[in-house]
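All protein chains but one are shown in place.
The block that comes next holds subunit A.
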């Protein structure tokens, strides 16, 4: 079912909640069950061998975030597919998240209700109005416990601010503002105000014939509320400081890796297009994903990345067919782990890759039903490039390009990852001590 294809995955700031958005405009939120904790030393003594079950994720809430719309003015269909979900840090009992499709950003409030008022004077238990003539006494309604109900309500709708398709949203560290980015513009919003936004980046040329690049992703700095970055289809990243001017068309820093002109081919620009950009938790580095590599950049060095990791370089000899079947335009995301020591990104054949920045070791794992019984340990996979194929290896020609892992998420502090493989969600945990 096409509507079930997962289009975004995101943990909240504590890792307690995991949200997914899909092509059908729905959001499903999973909550981690409280870990079974010993109720004191007695339990531990009685059951020495008891394995403390780490919390598993179960469905907490599901709601329809966006519906398909029709833009009557332009005669164009607006897809309900959820492009991105971003959580707000929790400030009270309720949870808040932003979800966006191509055109409209919505702020959703997810709250629990476990009590309900009973004993109204003017209406009966079913809500029907009582005949006032029958009321002879007055009572105070009381709150009685009820089965836990989780409700999602749209609190703000930020609409009509984007001519082009929204590709990114990012909550600012001030928790008061956020940005939304489309192909040519980036807007700054205040959470409280839905009928206006500030345009902070506009790369639309006066003459559209001169258009050479578009914005592909954007993100706020994790700590400095005046700083953000955006990536382009030409493989460059611009860092902007909102204190410099109201319209940040002139960048503060410009990150670009020089290209050897003799290596240039028809595909060069296409595969250099950055599909995702993410700040490290420290705020010191940014990571970018282009078609074949993941790169780590130091904010203090603009002329080249400090690290480059090959995700699936063997695809270089397949670019012709990948161009023909459009796979060359797939937009892979990339994520940091909580300590910024490991980075992860997806590939084809339901493979995903992790790179340890310290040990320089990498691993390829697969998200598939056949290989994932609960609690099973994932076996590293290997793609055979040429020559003799070993028994466990898979050859490049056997890769299934329809099984792509575009969206992954890493728990903010633990080694728990969520991997979206088309319409299945996998949650893996690393139990290494």
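Going forward, contacts are C-beta pairs under 8 Å (C-beta built on N, C-alpha and C of every residue); 3 or more make two chains touch, one makes a residue touch a chain; residues count from 1.
Criterion: contacts and distances are computed from a predicted model.
Chemist: Leaving aside the chains on screen, match the unshown one to its UniProt name from "Septin", "GPI-anchor transamidase", "Myotubularin-related protein 9" or "Alpha-endosulfine".
Modeler: "Alpha-endosulfine"
Chemist: Touching the absent chain in the whole complex: find that residue among A:121, A:160 or A:423.
Modeler: Hidden-chain contact among the options goes to A:423.
Chemist: I'm checking contacts with the chain that's been left out. Which of A:14, A:121 or A:265 qualifies?
Modeler: Of the listed residues, the one touching the omitted chain is A:265.
Chemist: In the complete assembly, which of A:105, A:200, A:299 or A:328 touches the absent chain?
Modeler: Going through A:105, A:200, A:299 or A:328 one by one, A:328 is the residue touching the chain not shown.
Chemist: Given that one chain is not shown, which residue among A:98, A:184 or A:229 touches it?
Modeler: The one listed residue touching the chain not shown is A:184.
Chemist: Who touches the missing chain here, A:319, A:367, A:383 or A:405?
Modeler: With A:319, A:367, A:383 or A:405 as choices, the missing chain is touched by A:319.
Chemist: On subunit A, what residues meet the omitted chain?
Modeler: Interface residues of subunit A facing the absent chain: 1, 3-4, 6, 20, 22, 24, 26, 28, 59, 62, 70, 72, 74-77, 164-165, 183-184, 208-214, 233-234, 263, 265-270, 273, 316-320, 323-324, 326, 328-329, 423, 425.
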